[in-house]
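What follows is a short report on a single structure.
Here the complex is missing a single protein chain, while all its other protein chains stay put.
First chain written, first letter: the chains are A, B and C, and each begins at residue 1.
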Amino acid sequence: MKSCHDTTLKIKVFGIVREKLKSDTLNIPINNNSVSLEEIKKYLKEFYPYLSKNEINFVFAINKVIRNENVNVTSSDEIALIPPISGG
Amino acid sequence: MKSCHDTTLKIKVFGIVREKLKSDTLNIPINNNSVSLEEIKKYLKEFYPYLSKNEINFVFAINKVIRNENVNVTSSDEIALIPPISGG
Amino acid sequence: MISITKDIIDQLKILEQLKDNSSGAVVFFTGIVRDHNSKEKVEGIFYEAYEEMVEEILKKIEKEISGNWNIKKFIAIHRIGYLKVGEISVIVGVSSEHRKEAFEACSYGIDNIKKRCPIWKKEEMESGDSEWVQGVMINE
Partner (left out) sequence: MISITKDIIDQLKILEQLKDNSSGAVVFFTGIVRDHNSKEKVEGIFYEAYEEMVEEILKKIEKEISGNWNIKKFIAIHRIGYLKVGEISVIVGVSSEHRKEAFEACSYGIDNIKKRCPIWKKEEMESGDSEWVQGVMINE
């Protein structure tokens, strides 16, 4: 029998998000091979209340490329959550 | 009896003009207390053929200020001949 | 040459690296940790980066610059970790035959680092407080 949660997506987090969530990686269990960014977002906002606050905006980088569209990802993708940047 | 040439105006020259005329100062004898830039120009072009050639353009600086108008100067003014510049 | 580093940025070394006998102009930008923000005295800044992605983007910026301007050398380095007031956080240097290109390319470089590189900073105040700087959404 297949387990309910086959795979874990790892999401890199940085800056204020890393600090608030006290981890540089968030783990998301997924049932399927792939999952959409919208689904990830929904999951994150449900399980990490900090991320559902209005003041924290973010986008995803998939394999070091910002993706604004709702693409599907798998556990082999490098996924990162990018809050507003302030380098320089 | 007053001498014909009372005073001498000194004109500073630089760069290619200094080199061609083999001097960093040109002396112009004047009869009057003051003389106009146009008169100086006329004198220079007459006595320094190099300066009447078309390819050498110049303006005057009087007391370190460029004067494009035909002002009068005296021997107490600092007069310089400024050919095209190429600093930097 | 582009990089992200934890080490102190050696300006003189970079000026030497930019030197090129066929170039007539060098333009050089350094970002420095200021002793204040809009409200408070600042003691230092902690910089954090998504390093691998920053390197990808710096490479892209370098390529865009080589494509758009006729330049000889391009250097962009961003430092991360804890920096004290007066220390250099970022440096962008360009050498080229003529100054216009060097100014434009250098300015493009730092503008795009600020707009596109996933780097975050947290100011450590003299008061003992610290605060992540509210940034801008990445525009990559």
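In this text, a contact is a pair of C-beta atoms (placed from the backbone, for glycine too) under 8 Å apart; a residue touches a chain by one contact, two chains touch by 3 or more.
Owing to the predicted nature of the structure, the values given are computational and were not obtained by experimental measurement.
K.L.:
Could you list, sorted by label, every displayed chain in contact with the chain left out?
P.N.:
B, C
K.L.:
Given the contact definition stated above, which residue among C:64, C:97 or C:131 touches the chain not shown here?
P.N.:
Of all options in C:64, C:97 or C:131, contact with the hidden chain holds for C:97.
K.L.:
Please identify, in ascending order, the residues of chain B that touch the omitted chain?
P.N.:
12, 14-16, 18-19, 57, 59, 61, 64-66, 80, 82-88
K.L.:
Residue-wise, where is chain C in contact with the chain that is not depicted?
P.N.:
With respect to the unshown chain, the touching residues of chain C are 11-12, 15, 19, 21-36, 85-86, 97, 99, 102-103, 106-107, 110.
Heads up, the rule we're going with is that only the chains that are shown with their structure count from here on.
K.L.:
By CA centroids, point me to the most central chain in this structure.
P.N.:
Looking at where each chain's C-alpha mean falls, the closest to the middle is C.
K.L.:
Centroid of chain A to centroid of chain B, CA atoms only: how many Å?
P.N.:
77
K.L.:
For chain B versus chain C, what separation do you get between their C-alpha means, in angstrom?
P.N.:
Centre separation, chain B to chain C: 51 Å.
K.L.:
Can you give the whole-Å distance between the Cα centres of chain A and chain C?
P.N.:
The mean C-alpha positions of chain A and chain C differ by 28 Å.
K.L.:
Could you tell me which residues belong to chain A and also touch two or more other chains?
P.N.:
Correct list: empty.
K.L.:
Indicate the residues of chain C shared as contacts by at least two other chains.
P.N.:
none
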